[in-house]
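Only a single protein chain was left out; the remaining protein chains are all shown in position.
For chain A:
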Amino acid sequence: MDTVVLLAITGLGLAALYFLVASGLSLIFGLMGVLNFAHGAFLTIGAYGTWWASDHLPGAGSTGWGFVSAVAFGVAVGTLVAALIELALIRPLYERHIEQVLVTVGLSLALVALVRAVWGADPHPFPRPEWTQRTTSVLGANVPNDRFLLIGSALVVLVAVLAFLRFTRFGLIIRAGVENRAMVTALGIDVRKAFTLVFAIGGAFAALAGALGGIYLGSISPGQGTSLLIFAFIVVVIGGMSSITGAAVAAVLVGLVQQFANYYAASGVGDLSVVLLLAVVLLTRPSGLTARVA
């Protein structure tokens, strides 16, 4: 029983990371039609930004509020980089989807190479606030606290995004734009203004996932974001490409399947099971779990 609980909560923690990356991906794809392969790089930037800030930024540190400011710095850098990339590289290629994908693939390689050139290819130990290193007993299982931090953060983000989409004017424009960009334009709304915003939001969530992933794994390395991105893409596809709630459900499915398969079958079977899950969903529900954005 305690093993099942531990696996389930760890799987949900992993799901939280997947969701944070996938939610931005699906918003960007839904609204702009861009498959953002640079999204993993935003995660890496968030992780390295947090790590750098905890050592160098005045007021930031590796515990307590100091750590919170370090994460805030990492997220801010990720957000800024994402917004600048949209303005400088994605926007000029508006409606040229192949070129946009090529640019994001190039960026994913270049940004990771840049991080590697500056801080080296070896993993760095990531600051872990003391509370996250302790465990809490849940139904007899000693669950590391960082799992709860991951799950809690993802839940806050999920609720915030859904509220933003449902109850704000911009949210209405984004939901409509995901359904039909041309029609939103025909109403006299310049939908491109929403593009930068969506890219920045996606960058912020990915950067947050980077910081949280650092806590979860205890270390960071340049290639981390890219490997997580693959699973995030699978989550996006299973979730229905442009749906936030779909991405949340799919992330939970993928996280749990991966954890349980890795434990009860063999290490590595988890990744295979996720791909099988993807195949099953695509065969039975070709458009994913849900088609609505929020």
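Worth pointing out:
The rule is simple: a contact is a pair of C-beta atoms (placed from the backbone, for glycine too) under 8 Å apart; a residue touches a chain by one contact, two chains touch by 3 or more; residues count from 1.
Note that contacts and distances are computed from a predicted model.
Chosen from "Cytochrome aa3 subunit 2", "Branched-chain amino acid transport system ATP-binding protein", "2-oxoglutarate ferredoxin oxidoreductase subunit gamma" or "NADH dehydrogenase subunit L", the protein name that UniProt gives for the omitted chain reads "Branched-chain amino acid transport system ATP-binding protein". The omitted chain makes contact with just one of the residues A:Met1, A:Ile98 or A:Leu187: A:Leu187.
Residue-wise, the contact with the chain that is not shown comes from A:Ile173, picked out of A:Ala41, A:Ile173, A:Ile220 or A:Leu253.
Residue positions on chain A in contact with the hidden chain: 167-173, 175-176, 179-180, 182-190, 193, 197, 291-293, in rising order.
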